[in-house]
Structure formats: structure tokens, C-alpha cells
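What follows is an incomplete set of chains from the complex, kept in their original frame.
Chain IDs A, B and C follow the sequence of writing; residue 1 opens each chain.
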Amino acid sequence: MSNAVRAAIIGATGYGGAEVIRLLQAHPFVQITSVISTSSAGTPLADHFPHLQEIVVDILDELNVELIAGKADVVFLATPAGVSAELSPKLLAAGLKVIDISGDLRLKSREDYEKWYKRTAAPEAALEQAVYGLAEVFGDEVKGSELIANPGCYPTATLLGLIPAVKAGWIDPSTIIIDAKSGVSGAGRGVGLGTHYAEVNENFSAYKVNKHQHIPEIEQALSRVAGHPVVTTFTTHLVPMTRGIMSTMYATVIGEHSTEAFTELYRQFYEGRKFVRVRNSGKMPATKEVSGSNYCDIGFAVDERTGRVTIVSVIDNVVKGAAGQAIQNLNLMMGWDETTGLLFAPVYP
Amino acid sequence: MSNAVRAAIIGATGYGGAEVIRLLQAHPFVQITSVISTSSAGTPLADHFPHLQEIVVDILDELNVELIAGKADVVFLATPAGVSAELSPKLLAAGLKVIDISGDLRLKSREDYEKWYKRTAAPEAALEQAVYGLAEVFGDEVKGSELIANPGCYPTATLLGLIPAVKAGWIDPSTIIIDAKSGVSGAGRGVGLGTHYAEVNENFSAYKVNKHQHIPEIEQALSRVAGHPVVTTFTTHLVPMTRGIMSTMYATVIGEHSTEAFTELYRQFYEGRKFVRVRNSGKMPATKEVSGSNYCDIGFAVDERTGRVTIVSVIDNVVKGAAGQAIQNLNLMMGWDETTGLLFAPVYP
Amino acid sequence: MSNAVRAAIIGATGYGGAEVIRLLQAHPFVQITSVISTSSAGTPLADHFPHLQEIVVDILDELNVELIAGKADVVFLATPAGVSAELSPKLLAAGLKVIDISGDLRLKSREDYEKWYKRTAAPEAALEQAVYGLAEVFGDEVKGSELIANPGCYPTATLLGLIPAVKAGWIDPSTIIIDAKSGVSGAGRGVGLGTHYAEVNENFSAYKVNKHQHIPEIEQALSRVAGHPVVTTFTTHLVPMTRGIMSTMYATVIGEHSTEAFTELYRQFYEGRKFVRVRNSGKMPATKEVSGSNYCDIGFAVDERTGRVTIVSVIDNVVKGAAGQAIQNLNLMMGWDETTGLLFAPVYP
């Protein structure tokens, strides 16, 4: 791969970083040249992730912009909140393309960021430059961009499930209720009682009700599509499984539209986009049916008794909700087919 | 226990029956005198449930009304749909008290039953006689009754979470959306691809969307409490865990009521009822915190941005959602304290 | 319960302590009068364990020997290694009975303790006074004792499965190989990558191979029973489940003994001891069949091809492997029936 694009991954000892590595290792046009960890520089990656033994370049690099610029063409940031706000401008200045998987650059409003994330927002310039990389909706803006704010996991599942209906005016945005569920990997690799096996296993819990930082991200995109401010009810739950997100979404239907009609509307909206699979009318997707893959599967049920539609959207939070969509965005940035290196089937069972 | 009430359990090789056995075995005033199975009569119960070896009367009886009448005072029916519709009148005629854990006698409208269950409804007389045993709400009617229609698992969690607010007029019934999740034991012990470990594990799925037979049961009770017909959106999901139900419920608040106010309203409503525990303001319960017990725990979050309240209610579907509430109803029927034999703590972790 | 024995639990915010609370709460002769935590004194227990809300005395006491002596007759120590070595003598001096669930007082050899636990051993006097409370084997010594070293979880399952055969001289102790598996609750409530849900779920791993601190405990008891030093191979594995231990044990049979003969031998050995259930010949127990209960179930398979017997023994590590056996020991200490308050059925499924 002498002409391969060279990639560096910052935050390689976390789940998001490890997944970027797993996926890039199978990408035909990319070569991983640096795996980076601030806390563990100098140690072998395989000490942290034995599953990667003998698979990729092994010793973790320190976080040094010059070093990265000498080794890589593109950088994936799989870092905790606050890091990329500061780091992205420097990486861009050094001539690197940047794909930020953290939430730092997603909200255009600094005020919103500071309210929901409870920390200082990124500089205005970075926020302006960053393109929100919901590939199937805003992919045209991704092409040619140098800085991508990769969407959050919940927003990806939710927005792909809602946007066609909102855009078509088939549902009343003010009635949208989103009941979302996620596997535990979404909480990251940091330790805490909330991710302790014996606390999570055989348990189902709601968390951050009305307080999740993905709420403004969802509303920002829905408002843009609707053309007016949209406020939603959004609840997150923790499922005793490792991977997977389901958003179950409810809204009042405007006009008369059957389940079949919704199915057709979405198929047209996503025509030619391989990673969104609209299920046959009346069939609902399950999270495992996209596990390990970059697919987002969507199903519908219109209820004549209540006048509401129920929309179910599922993704693998680590792939389509993070690393996979990041690479899909890289493909778009580079002018490659968006599916390059990502057309592997879900792992089932 | 010479004066003990003698109990027979029909359907002892299913999960509901086994749980009645587990709980009654620790009840101070009841003795199990017959465990009954139509398909496995004559075989040892421990062949089907090794965990019960050396614990209860072992050989399974056949289903014979006279035999039961000679051995027992009360009968628990943990039977598939259709059995108790036919069997209950005979058991009553033989002088037995009957607690039906199946869905056959819950719906007062034969039409509704036939529409949602897709089978012939029970005789009008049985339906009229049956008392809907949602203990904390309709317990007064249970006292002195001979025939109990024990509530379904989803309706129990849902109704205990909604009724105080509906009764108080604090939420608009027409806006209620119920997003419910259940562990796999709710599907019973019958085998099928839908309960195959490799299909369910690491998976989260929606099922019977807008078609679940618990919808009319929930609407019947809500309509009764509201004083007018209530129609709801109700979605069921399968969680990769064995026990537990959570109902996450959404409704538009009528008037100004804070999370604290909801907490207080519910504490007053359930005062003196030990099995409903209202969480401190803003805290949400998790299913594991009631696992193995007869508790129903409830929490609230009012969102000023949307004007909606989110109510979370959890139970153990096999206990409070089936066997435990059945015994609570027996306690009420017999004039005992409703908590007799049921005040054990949840099993955690 | 005016004449109830008053119990204090030290380490109430851990899993062992919480299980002592759960079980004592249902004990007819015991009243919990103090729940103690060094790190969280003054806070409500329900803040740490919401499942115990409204169930027991709530505010956590500090660890103060005088305070405990004024409130309690017996103390359960569910504390990390090192605590009870120091604390037990003081509690005994204050006139309290002490049941130590930690490993500090189990090994009679201070040298062994220091080699395997890698910390200073308890004073000689405490070690001499402590009775090793493997109830079904050494229960006679427990009666009248003031200080119990409650057996470890792995040793309980393993020793109950091996001792009758070793004592009868039916197996060659030098050939014993123990392949043990445990649920994650055995690791306690402390957080770490090793108990992170996403690391443990869908994973099966071996740990501390040949290095587990339960090895000398097992060998000490086997040597005592065999009458000569016994050295064993013992491997521990982590199972993606919360509760349960299985020891699969292999040994060369001495003489001709069939599976049936082993079954009979064990039934005679454990005659009258309700918590050991020997399975019918050829049937193997599963961990779930004892979950939540104080039972230990054992099965056998003699293989004529190899001349070896395979013995499978299962317990709930938190009950029979910790809190349940501790209360069984309290019953023996007090002269009560050993099953008092413990005869509840396993929770299945």
C-alpha cells in the first residue's frame, strides 16, 4: 500500500479507538501508522487490547502534533470530552485532516454545549469549520471538508429514523418522543459502578432522563431539517448487552400515511445509500441484526387507533454510531465510494 | 400447619407455576398439597425443575377437578390462554377459590378478548364474577371474592405507574405513550426461535408493536379510573435478561406539577401499601432493584422544556407481575395482611 | 422479636454484607440493629443499595467497637482482607460473637497466609480460636464457638464435593484436579477493568492460574481429612453471569466404584443435612438450580475408559459460599436448627 492514506488514531486504548483500528486494518486504501495514547505512551497496544496482538503496529505513541504530522495524513480523535476542542485546531494547522469522534464539535451553539456538557466550548472558528458528518443526510458537505464532527451514537440512530418523515412533513415535530436504549460499550472503557458487570447484568435502567448531552445534538439537526426549532423528549436506557442501540420513536402522523407509505418514503429517501436498510413493511429490526456492521436498519408501524407512527431504528453504536461512520466520512472526504472497506456483514449470532 | 390453607397449582411445569411454588413454600399459612400438569402427570416435578428437588411434594398430579377439590382449598391457574376460561367455572362449582394468572378473565368485554387474543372468550358469568386483582388499586374488591383475574405483567407495572396521575387529573390520558421492556421469562417456558439463547442474547428487539394483548387490559383499567375511554400507544421490547419489566411512560402534564409534586402525590396514593416504593425525587428505579421480590418501584422526571412527565415503573414480572401478586391477592381474599409471606428483599446483585 | 438476637453487619455496602442483610431480614430469631460502613458512615444504606429502601434500618453506622457492643450480640464481618485480622480480637473482647466472612482467619498457618495473601497474618491466638465453619463437615466444632472463619466460596463448593470421597479413600488425593468457575459477584463490588461489563460479558477467561488464595484453604481441609498433606491443581475461571460457582473435579478412582456407588456414598455422608442435595445417579447440577439459595448440589460420572471420576458441585457463591453459610453457622453457634431462616427455594429461572 505505497500510496495508502496514512492514519493516526488518538485514544487507541478506548473502545472507539480500538474499533477504528479494527476497521481500518481491513480498509484497502488506508494504513495505520500511529496509535496514540496520552496515558500509556511507550507501552504495547496489545497489553491493553490483547485481541490486537500481532495485528497492527504495536507501540503506543505519545500525543505530539509534530510527530503525527510527520507520520499521518488523517487523524481520528477518539478522545474524552474537551480534548478535541483544543487539539483539532492544532492538527488542522499542521495540515492534517481531522475526524473527531467526540462530541466537542457537534453543537454549533457554544451556549448549548456549555449548558449540556458543563464545560468550555470549542473556539468559534473550529465550530464553524466542522461539518456534522451524518453521512446519509449531510454527506455532500463532508466531501472536501477537512474537519468532521462525527455524530453521536444516539443521534445517528435517531436522526436517520426521523429525518425523512420530518422533511416530508408527515409527522408533527412537536409530538416526537424518543425512547432510546444502548448497550454498555457506549459508556466507554472507564471503570465505575455504573459499568460494573454485577450491577448491569440482568438489569435494565433509565439514566440521565431529560439531561443527556445528545438532546441538543438531535434537536439541532431536526430543527435544521424542519426549518424551525424542534424540542423533543428523549430518554436513554442501559441494556445488559455490549453493543447496540435502538431508538423507538413516537410521533403523531400528519395526514393519512400507512406503514407501507412510510416504508416507501424512506426507501426513496435513502436510495443508493447502502448502509440504511429499510425493512419490509411491518417488520421491525433488532440490534443484533446490525451488530459489528455499519448498517442502520429501520422499521415502521402506523397505528390507526392513536394516529401515531412508531419508528424503530437500530445501529451498532461502536460502528455506525462511531468508528464506522467516521471511516464512512473519511471515504467521502477522500472522494472514495462511501462503502469502501465497510461492506462487511453483521456478526450473527 | 394443621390449619393451613391447602393450595393446588395447575401448570406447575411452567415458570409462573414454579414461582407460585417457590413463594408458597415460604408462606406461613399455606401448604402446597398438589402440583398439577396435564402433559407430565405422574412424573416427578424435580425432573422438570431440578431446583425444587427435596423441597416440595414431588409427583405431578393429573388435572382432575374432583381430585383437586379433595386436596385443596385454593387453586392457582398458571395455564396457557384458553384453559381457565373453561376450567374456572368448574373449580368454583367444586367449592374452590380460584386465582387465575392467565389472561382469560381480565377483559370484561368478550369482544375485546376475541379481537386481541384471537380465541373464544370465557363465559359472561365468569367474567362478571372475576375481580381484577390489581391489589394496590382494586384490593377492596378482592377481599371476599372467590375468583381473581390476576393482572398481566405489563399492565401491573404500567397501571401502578399511571393510575395515581390519571386519577388526580395531572396528566392528559390522550397523550400517554408507554414504552415497555421485559425480560425473556415473560415469554414462558415454551421453546421457539424467539426465546433461543443465541437469538436473544446481545440483542434488543421490539415485538407485537401496537398488537399486544395487554393493550386492552391497560386501557380498560385506565378508562375506568379516568371515567372515560382512554386509548394508548403501547410498545413491548425484549431485553436480554431473564426477569424484570420496565415501563417508561410519557404524558403531557396538565397544570404545573414538579417532579417533587408527583413524588408526593404517589406517596400519598400508596400510603400503607408496602409493595409500592416511590423513589426519592429525581431518582429512577432499575429492574434489578426489585428482582425476585414483590415490589414495584416508581420514579418521575418532569421536563419543563416539553411539558411532559416521564414515569418509570419496574417490577419482577414473575413475582409482582404474576405469582407474587397472586399470593398477595390470596392474602386479601383470606383476610390476612397482604404482605404475608411476601416481605422478602430483592435478590441483588 | 423482643428476645431476638441482635446482629450488626460490618461492610454493609459490599455484596457480601448486602446478602447477610437480605437473609437476616427474613430470619425469625434475629434482628438487624446496625449496618456499618467505614467509608460511608452517616449516609443512608439505600443510597448505596436502592433495593433495600424501606426494608432495613437505614443509616450506616461508623465502625466503633463500643457502639457495636452496645447494640449487637453478634457481628458479621464482610470486610476486605486484613480488616478482621485486626478487628476480630477487639470484638471478641467486647463480648460479641464474630462470624468472619473474609479469608483472614481461615488458614491455620500464618506462613501460608502470608505467602498466598501477600499480607501480614492475623495473631496466632485469633487463628487458634477461629473455627473453620464448613458446616456440613466441621459443624460440631461450630457449636459453642465464639469465632467463626466462614469458608471461601470456591472451597465450599470444592470441599463439599471432594471430602466424602477422600475420607472414604475412594479417590487418590494426589490426582485431584479442580477446574472451578465463578460468576462475577465473587470479585466484589469494587470497580476495575476486570469487572467492567463490556470486558466480562460474552467472555470466558481463566485467572490467577495456580495462584489463587483459596488453594491453601482447600489443601488445608483436604489434608486434614486425608490425614496427610494433599497438593492440588486448582484453576479459576470467570463466567459471564452474576452468581454461581461450579467446581468440576477430576480424580483417579481407587478400587471399583460406580457412579451409583458414589451417589450412595455421598447421600449417606450428608444424611440429615438439608443443604447438600446429591443428584440422582448420572445427573449433573447446574449453577442456576441453586441460585439465591443455600443449597450445594452434587453429581458424579465415573468413566471406565479412564478410571477417573468427574464430580460436579455447584453453589450460589454469595449465599452458600458466603452469607448463607455464615447464617447457617450462626444457627449452629446458637443451638438452633441449622436451616433456620434459610429454607427458601432457589430463584429459577
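A few points about this structure:
Operating definition for what follows: contacts are C-beta pairs under 8 Å (C-beta built on N, C-alpha and C of every residue); 3 or more make two chains touch, one makes a residue touch a chain.
Fair warning: this is a prediction, and the values are worked out from it, not measured in the lab.
Counting every copy of the one repeated chain, the full complex in this structure comes to 4, with 3 of them shown.
By definition in this document, only the chains that are shown with their structure count from here on.
Least-squares overlay of CA atoms from chain A onto chain B yields a rotation of 180° to the nearest 5. Homomeric contact chain B/chain C is classed as same-residue, with over half of its interface positions used by both copies. Centre to centre, using the average C-alpha position, chain A and chain C are separated by 46 Å. One finds 39 Å separating the Cα centroids of chain A and chain B.
Here the spacing of chain B and chain C, counted between their Cα centres, is 35 Å. Multi-chain contact residues of chain C (touching two or more other chains) are listed as 15, 185, 201-202, 242. Contact residues of chain C toward chain A in the complex are 15, 183-185, 187, 189, 191-193, 195-198, 200-202, 240-242. Within the complex formed with chain A, the chain B residues making contact are 177, 179, 181, 183, 198-199, 201-207, 209-210, 231-233, 235, 237, 239-244, 246, 248, 250, 284, 286-288, 291, 299, 301, 303, 305-306, 308, 310, 312, 314, 349. Against chain C, in their complex, chain B makes its touches with residues 15, 18, 21-22, 25-26, 49-56, 185, 201-202, 242-243, 274, 277, 279, 283, 285-286, 288-293, 297, 343-349.
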